[in-house]
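The block that comes next holds subunit A.
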Amino acid sequence: MQIKEYKPLIVAFCCNWCSYAGADLAGNNRLNYPAEVKIIRVPCSCRVNPMFILRAFQRGADGVIICGCHPGDCHYTSGNYYTRRRMALLFSMLDFLGIERERTRVEWVSAAEGAKFATTMNDFVEKVASLGENKRLEDLRCKR
Partner candidate 1 sequence: MQKITLESLVEKAVSLLENGTVTSVLGWKKGEFDYDITPAVFESADELKKDFVWNDFCGANFSKYLVSKTCKSEGKILVFLKPCDTYSFNQLLTEHRFDREKVYAVGIPCEGMADINKVKEVVGDGISKIESNGDDLVVTTIYEDAPVKVTCKDVLAERCVNCKSKRHVAYDELLGEEGEVIASERFDEVERLEKMTPEERFAFWQNELSKCIRCNACRDVCPACTCEKCVFDNPNSGVENKAASNSFEEKMFHIIRAFHVAGRCTDCGECSRVCPQNIPLHLLNRKFIKDINEFYGEYQAGAEVGLRAPLVDYTLEDLEPGEVFDRRDNNA
Partner candidate 2 sequence: MNNKMQNLRDEIILRSGVNPSKCMACGKCSATCPAYNEMEYHPHQFVSMVKSGDIEPLLASDSLYKCLTCFACVDRCPRGVEPAKLVEAVRLAAIRQQGANHLKPDMVPDMLDDDMPQQAIVSAFRKYTK
């Protein structure tokens, strides 16, 4: 029997001003990270609705990471502060429902932190891969 190598699917929401630029910088510097990471550009991390995160899990994502400007550096001054509260509560709730807490993460990545972006993604993919497939928030209809 042949076992197909398991590759997790990661959705990364990145704010336009810091983290998306940080991801670009990682590219400029040719810093590798797994192709399983797919980035969605949002104006600010505070645009990320918990529904988007759940939607990603429903559709088969194994991990969701939200990246924004460092607290205090938000292009819109306060967006990431709201993100911080919303996600702290949401992640805590997901954990409360027994969803593996390693599947969700918030990371602050500035436009200058290309290296941090790459290491963060490498680390996140590794952690999620070690958990295996997302079974607890899956929708069987969406199975590949």
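Rule of thumb we're sticking to: contacts are C-beta pairs under 8 Å (C-beta built on N, C-alpha and C of every residue); 3 or more make two chains touch, one makes a residue touch a chain; residues count from 1.
Inclusion criterion for the candidates: all candidates are chains of the complex that A comes from, given by their letters.
If you're wondering where the values come from, they're calculated on a predicted model, not measured in any experiment.
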Inset, instruction - Sort out for me which candidate, 1 or 2, comes into contact with subunit A in this complex. - result: 1
Legend entry - In the complex with candidate 1, residue positions of subunit A that touch it: 50-51, 54-55, 57-58, 71-72, 78, 81-82, 84-101, 104-106, 136-141
